[in-house]
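All protein chains but one are shown in place.
Chains: A, B and C, in written order; residue numbering restarts at 1 for each.
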Amino acid sequence: MDILLIVVNVVVFLGLAPLFEGIIRKLYAKVQSRKGPPIVQPYYDLIKLLGKERLTPGNVAFKLAPMMAFASIVTVIMLVPLGFKVNILTQYADIITVIYVLTLGGVSVLLGALSSRNTYAMVGASREMITMIMVEPVLAMTLIMGALKAKGLAVSTSFFSVGDTGYGWGVALMLVVFLMALQAFVGRQPFDISEAEIEIIEGPFIEYSGPYLALFKYFMMIKQMFYAFLFVTVFMPFLQTGYYLANIGTQLGGILAVVVLISLVGSTNPRLRIEQAVRYYAVLILLSLTAVGLTVYGI
Amino acid sequence: MNSNLYGSLLLSMGILVLSAVIVPFFSEKRKLAGWLNFAFTAVAGFILLNISYSVIFERSLNTELWTIAGFLPVYLLLDSFAGFFLAIIAVMSIMSAFYSIDYMEHYHDYSLKSYYVNYPIFIAGMVAIITVDDLTTGFTVAWQMMTIASYFLVKFEYKKPENVKSANKYLVLMEIAWLLILVGAFVAGSGLGDSIHAVTRSLGASTGVIPFIVYALIFLGFGFKAAIFPFGQMWLPDAHSIAPSPISALLSGVMIKTGVYGIIRTFFWMIPHNETFHFSGSLWGAIIAVFGVVTLFIGTVQSMKQSNSKRLLAFSSIGQVGYIIFGIGAAVFMFNSNSHYLKLLALIAIIGAVYHVLNHAVFKGLLFLTSGSVLFATDSKDLNKLGGLIKYMPVTAIIAGIASLSISGVPPFSGFASKWTLISTSLLAGNEVFFLVIFGIIALFTSAITLSCYVKFFGMTFTSAGTEWTVDKQVKEVGAGMLLPKFILAALCIVQGVIPFFYFNTIIAVFQNSGGSMLSAAFRNMEIDKYVFNTAMGVTVEVPGLSSAASMAVPVVVLVIFAIALCVALLLTRSGGNTERQAETWLCGYQTLNNRNRYMDSSMFAALKAMFGWTGGNVKK
Amino acid sequence: MATIQALTDQLKKKFGNAVTGVENPSATQLFIDFKKEKVREICNEVLAQGGRYLVSVGTDNLAKDGTLGLIHTFAFDKEHYFLSLRTATKESEPIESITPDIPNAGWSEREYMDLLGMKFTNHPKPKKLVTADDWPSDIYPLRKEVPFNIKPLAAENVAYQLDECPEGCSIVPFGPYHPTQHEPAHFALFVDGETIKGSDYRGFMIHRGVEKLAQTQISYNEIPFLAERICGICGSVHAASYSQAVEIAVGHKISRRAEYIRTIMLEIERVHSHLLWLGVAGHLIGFDTVFMQAWRVREPIMWLGERLTGNRKTYGMIVIGGVRRDITPELKQDILNVIGTIEKEMITIKNAIIGDTAIHRRTKDVGYVSTEDTIKWSLVGPVARARNVDIDVRRDMPYAAYDEMKFSVPVVDCNDVWGTVLVRVLETFEAISIIRQALDKMPNDGPILTPFEDAVPAGMHGITAVEAPRGEVTHYVITGEENRPERWRVRAPTYPNLQGVPMMLLNNQLADVPIIIGSIDPCFSCTERMEVVDLRNGGMKVMSQSELEALSRNKR
Partner (left out) sequence: MWLTSKIKQVLLVIKPGTVTLPYPFEPHPVPEGYRGQPSWDHHKCIGCGGCAAHCPARTIFIRDLCQDLRVMVYDGGRCTYCGRCADVCPEKAITMTKNYELATGSKKDLCTTMELFMATCNRCGRCYEMETKNAIDRMNLKGYRYDNLEMRAVLPVCTEQFDTGMLAKSDRFKRPERIGE
């Protein structure tokens, strides 16, 4: 039974992440008055990429990086309480572990970028790292806020803290900050700076092709779904119905709503410059610090 | 038994001094001198390890008065806390000595005489400063042994004038630190050669601002040594980056920890407990924690700006010491509060701090040895020039990767376990002490910056596109003599990360067995075993007042899940049944990859560097 | 006021014998011949008198008198005439460069070093510009004796040497295959962190030998179609400009109705081009919705073009002597309907863009160039008008039916990319108003095409400029024998503007490079007309699809 919950986690995330990506693409197309690709296009993309030739610059790190990225995000999704239900692995990690494992995913992207020897990839890596440093605290503080509310760093208590202890001004502020940082988490406009197709040609991924690129793409899609899921779980505890399957259903509904928001914001904004983005992130960090402070004083 | 251990301590120091006398005569035969030096160091080191095993797991000793060299009466103390540091010194000096055998070939136009005179003296000095139990005579001897020997080691490449200048600066600052501590001791009412115990007693009798002055002076003195902000920035990067790499490994890995040792001793052992004396623990805890947080943040940010690999590592040492100091500060603060729950967290915080001392010694030593290997193979420590070495030095590259992940605190490597301890205690304390949450968040944020440093360090050295090494000269993997110590240290990195509970238990034992302080009393009385559990060799903390399983770090489980996921990923890449081919780097079609269009290290993280421009950081080539 | 008379007198007075001849065939044309020793002084004097440098034209007269000709052309905007300073030099003798004073002449001079083998003294950057890296150094493709489709053996060890990168910078290559550049050109950016500290440009990778082709292979009446294909966006502008240059050179008058139709075509092209640019600019700052929406608004114009001329973009409308198709009353109504809807959409787009702080953040203070530098570097078009330089040849040198149109020239003093956005948006409204006026005032009778009656006499010079959407296009024609021009020089607006790009890039961020390069609306094909390329002719082998695929896959 315990294993089954983990399997459900993996199946839901791995199975539906490309679908949400497809929905985002479709919504982008709608905003741009286009027909857009079919919603299942990301699945086709992945399958096609998996069948292509593997081009490498000839070092191990390059091949290892996409696998590490994929593995790190899969590790995280195995731990999370999908359907508001804790599984057997959840108790073995606390939020600091989750933050660090998520970071490992970002590090893998950097490793891949650096080992691809390409100037653009390096520029992309430099930007990706800056983004990571500056938005990870927002994620951290969201979880820390939960931890402070629940008086414990365990994943379960921290994720469910809002549901257990109720909303407050701190939570409300953190909710807003999380939404503002969401685009940066999932790497969409205006914060797709590290990939910036028009300047540095997909940055870290420029040298990637075939199955390796597929893994990175899959990683990005799952990451995107994970952050939407995180938002839904932490800030929308009212979706809890009491039944496991119904919970998964309502959570997926919540994720869909977040995904719609992501695509609307993404399609109506130009990309920022890195130094503008950094200033923006700094504001976010200060705001989330305020939110944590408010939470500590029970406001 | 007592006398035996003290005797063997003196024996080990004697062996080291003997080495300093004998080995230089063979300095013309470089390899032989190296092997001899290693042999002496190893013998002394194993004696020290034996001592530390005894004092940690069997029985701590009390202070004893010994007369050294016939005329100098000195109080020595071998308790388990000293034993723990002795073990670190022993392991690191053996590794470093073995590494030196091959590495010193790099300096073929320098005589190795001074190196082999000073190396054992330096180690003996560090051993001495851990074990002497006064702040005046014995302390002075130990401090000067350590300082002057390390001064000559730092100055090893004396033909470069800027090195001599940096070394001189180092010497002057260390003497100032010594003076500060000495004055502190005298203000506290210590006579020449009085044991700490006596000093504490006379301090307990003092009133008014005297205790503040004493603590401030001693904290500053050891702060200089431990390289806290802003004192560390004055000497550490210059000294550590110019010393030969095995020495840098010792300086960063071990020597600055003697400062940490002094601070811990001061604020947990040198606290008088009588009715008249009141130690303002929260104030001192807050001060130390602030120093720690500032140090860890500034040090790490400055480290990120460096383009010289050894300077990067040196600045990063400042940052990592910041974590330790922060942990100590948080522990002092919480320990002196009235809440039972905070006191428990204080114990965990101090475990974290000491654990980080161990971890940092291992991975920073390892990193310095790695950058030494790179320097040996390529003759460059400029990250703007290095690059692409993973192809030529794969083993060193993998080891450097492990060390970098460790210092960045990525599970399941060693840095994670200790940083996790420090950050989680400060966050858990947050419900009562808000500023510790802020500090914890800063520490977490800084840990991301650490990551960026080491992504840069590893990326720009081993991956990325470098000078086409094969054009000028053949870059080869360094020999087994330089790989072996790195292997051992890298294995330690992993072990210390994967089974943190073992180290927790050890450190708890260390504190429980070292008598004479409120801390060890607390460790014995508060039954910490009830709150810290073993979960698959990971650590779970359950503190009353918090929700069940308040925090846990179980690297083994994470490791297993990760490994399974990695296998799935590998299967996925092979699922298409496709072939693999090597391809050229694509740069838009007109230019091909060359030295001029490779992205340089100085360009990395430009926006972030600009944002943190106010932190300074003395960037040099 | 340096009127034609005043200027001639001044130059004669100052340089005396050095001025060897003055020709003034019409009110807008002034040709002055002079001795080559005084080239720099005379050009400086012309600048001082208020001349604006346009372009230099190099000619091969070796067969006639053993010289290479060099013509520096200037515009006097306020006095409404063009000045051409003509000189000549022996093949072996160098001539003094005017680039130190007029930086924009740098490329023209480098072009003739490559193509005609002229030699210049004191040129600040005497590097290869046009010919390929491995083009042999002693073959000058624009000389008359060199066949148009020559394919010499590649020279060896002649890689182009990029400029020295400043200390601490590394090169980030941009192009030729880069999404910022929709056409191939290479920028080597010297980057410190993310800040640009300098750049070098190596372009001319798609020279199609248009001028050489026109001078050797085809005839007057076919060149408009060739000219139209110089540029995919402002095709009519080149066709109109070429046709006007020939008409001016030989004094050929065309009907008023044809001139009105030309005006309408040019303005339709402007509306379409500005909308296209707006979309591309959106794309370049990562705002694809602007891209898609601007192009959606543009699409009716393309279909209108199809109905008017038979093609979406390469209208093929303007030829020497007039235009090919008439605008019937139904088509007139059609045009009015289309521009009506576009005007409405444009107003909403304008409001959306002007209120969008996100766009401001990406465009304001980006690509700053001071007004003085703009004038010094002879930048043209919206790039100059966004930097407070009030030039527009539609108003200054009226051609076609612009003398009867009432319109204002939008000029702003933002001096940055935002300024060019503003100028282009405002110009679109002006263009719509001009189309309305032209349709209203157009005479109802008159032939639309007045072909040449007689063979065209040789040796006549004509220069004209047409305001293309991205700046003025200058064409210089010297008529020749065999029913084709002796020399035809095209200067597209990108030619001067691209030379100003390094100045705009300096100290900006890497992320701004696309929009800065985009802000001049670069048209590399326009700029790179020269050079001889393979025309897939004669003994060529027709490759099947599978062969081509195999070739492109195997090529590493």
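The criterion applied here is as follows: contacts are C-beta pairs under 8 Å (C-beta built on N, C-alpha and C of every residue); 3 or more make two chains touch, one makes a residue touch a chain.
Treat the numbers as computed from the prediction; the structure is a model and nothing was measured.
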Q: Please work out which displayed chains the absent chain touches and list them by label.
A: A, C
(Q) Among C:Lys14, C:Lys125 or C:Arg307, exactly one should touch the missing chain; which is it? (A) C:Arg307
Q) Thinking of the whole complex, not just what is shown, which of C:Pro152, C:Gly251, C:Gly340 or C:Pro443 touches the missing chain? A) C:Pro152
(Q) Just checking the interface: what residues of subunit A touch the absent partner chain? (A) 30-35, 264-265, 268-269
(Q) For review purposes, identify every residue of subunit C that touches the missing chain, sorted by number. (A) 62-64, 138-139, 144-147, 149-153, 217-219, 221-223, 225-226, 229, 289, 293, 296, 299, 303, 306-307, 309-311, 314, 316, 324-325, 348, 351-352, 355-358, 455, 458, 481-484, 534, 536-540, 542, 544-546
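Everything below uses one rule, namely that only the chains that are shown with their structure count from here on.
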Q: Just give me the whole-number Å value for how far the CA centre of subunit B lies from that of subunit C.
A: 65
Q.
So the centre of each chain is just the mean of its C-alpha atoms; given that, what is the distance between subunit A and subunit C in Å?
A. 48
Q) Measuring from the mean C-alpha position of subunit A to the mean C-alpha position of subunit B, what distance in angstrom results? A) 34
(Q) Counting only residues that touch at least two other chains, what does the list for subunit A look like? (A) 119-120, 123, 126, 274-275
Q: Pull out every residue in subunit B that's touching 2 or more other chains.
A: 584, 587, 597-599, 603, 606-607, 610
Q. Along subunit A, where are the residues that touch subunit C in the complex?
A. 28, 31-34, 119-120, 123, 126, 189-190, 192-193, 196-201, 267-276
**Q.** Touch list for subunit B against partner subunit C, complex
**A.** 584, 587-591, 596-600, 602-603, 606-607, 609-610
**Q.** Contact set on subunit C toward subunit B in their complex
**A.** 162, 165, 168-178, 184, 186, 188, 191-195, 202, 556
